[in-house]
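What follows is one structure encoded as structure tokens, with my remarks underneath.
Only one protein chain is missing; all other protein chains are in place.
Up next is chain A:
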Amino acid sequence: MTTGTGNIVAPLPFPTAARRELADGQLRANLRRATHTIRDKRLRVVGEVPDWPALRRSGAAIKDDVLARLPELLEQFEAAATAAGATVHWARDATEACTLVTELVQRTGSTEVVKVKSMATQEIGLNEALAEVGIEAVETDLAELIVQLADDTPSHILVPAIHYNRRQIRDIFASRMPGVDLDKLTDDPPALAEAARRHLRAKFLSAKVAISGANFAVAETGTLVVVESEGNGRMCLTLPETLISVVGVEKLLPTFRDLEVFLQLLPRSSTGERMNPYTSLWTGVTPGDGPQTLHIVLVDNGRTETLADPVGRQALRCIRCSACLNVCPVYERVGGHAYGSVYPGPIGAILSPQMTGPDAGANRTLPYASTLCGACFDACPVRIDIPEVLVHLRQRGVDARRGRPSAERTAMRALAWTMRDRRRYAAALRAARRGAAPLRLVTGARGQVRRLPWPLSAWTASRDAPLPAGRTFRDWWAGRDRTGGEGTGGDRG
């Protein structure tokens, strides 16, 4: 098994990166508006499906079946796709995948490729690898194009430019889009779309090579499926002579019929649409129609490693819908860049560290980037229990570092030792109460303290802290027992 590499390694610890993003007030406002809009839309269209819970269970069961039979289904897919005229390649990690694709493009002699938005190619850093050998990759998804023109990185799985508002997008187009008509360019969405359309149309018509990912890969038939809403994908998948599709090995579905479930789950969960606008399916090569050369690159990049963990493997059910990002209160405040990986938000916090292993960059800080509020699990169309996996990864991290000194573990141990014995626990409560007594004198009636020493200063930096009460509950109870019930009244909190 090889661990994953590429753009899935957080360079900075999450709290540090988050602090940087939190300082950007415009970003906070943009994210709040965008996530709440998609969130509300999703709730409406999911609420109108009476068998949504059953659909979610089906989606999870189908994906679990795929994960349980992955080697067999991959071979079945390879055989079916090959029989239909495709050439199937296998890549262990990002480097191998990039080398493979680069060579395939170089063999065509093209120095420009058009791209369908694809998370797998973002993950392996394909655009950067192509640029190194002088091949320009043109992103044709509107949001991905915005990010590419801005020389930025995506901050959302589905809406990579979610961190920009339309005024900022207008500015990016005005300064970065070659040949843009500045007179017609306003920050009106139709005007922005028109500018992108004009820019891209020339690329579609001239490109000889397209690169795509796939939302699904059907093992039974060797079919690939791309789900998109702008029609740019359809252009890329049909116009060029050569198509190279980069697909994570977990994208498989056993049968064509399984699409029934996922084509209901995905659009409602991702864009909040009842039906997806452009769903393209292709099986190998059709003579005289569409690309005449089809390469499929199946990428592992840490997925097998993830599959080996019985609790963590459910992350591989993910269909990249982004519902968990849109409902996440942490993502809403910090945006995607804070996670340092192309997979941000709750799913990224469990996917990135599993794919790379916990020691890559600052990925071990990602499982702590959650309050465990559970909104992600509720929204997930394939029922990935993200809070369960987050806690599991925290536990794996703690277990891996046992035997090494840690202030946190010492504290946790001391606390557990105290709490599992009634007398020790009662004594500790009394000590805490007594220790707080002088503080109570200075806080007065409010009973809230404004500044505490480290490490609790992290608490009092932004909120007051309550003090232990004048009398613990158990002391009150003991006094009440002695006086026979109601006698001693209550302490007002």
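Definition applied: a residue touches a chain if its C-beta (ideal position, glycine included) is under 8 Å from a C-beta of that chain, and two chains touch if they have at least 3 such contacts; residues count from 1.
Going forward, contacts and distances are computed from a predicted model.
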item: Omitted chain (choose from "Thiazole synthase", "Fe-S oxidoreductase", "Peroxiredoxin" or "Alpha-galactosidase NEW3 domain-containing protein") - UniProt protein name; value: "Fe-S oxidoreductase"
item: Residue in contact with the excluded chain [from A:T5, A:N30, A:T223 or A:S370]; value: A:S370
item: Absent-chain interface as seen on chain A, which is shown; value: 14-15, 18-19, 22, 28, 329-330, 333-334, 368-375, 377-378, 388, 391, 393-399, 408-409, 412-413, 415-416, 419-422, 425-426, 429, 432-433, 446, 448, 450, 455-456, 458-459, 461-469, 471-474, 476-478, 486, 490-493
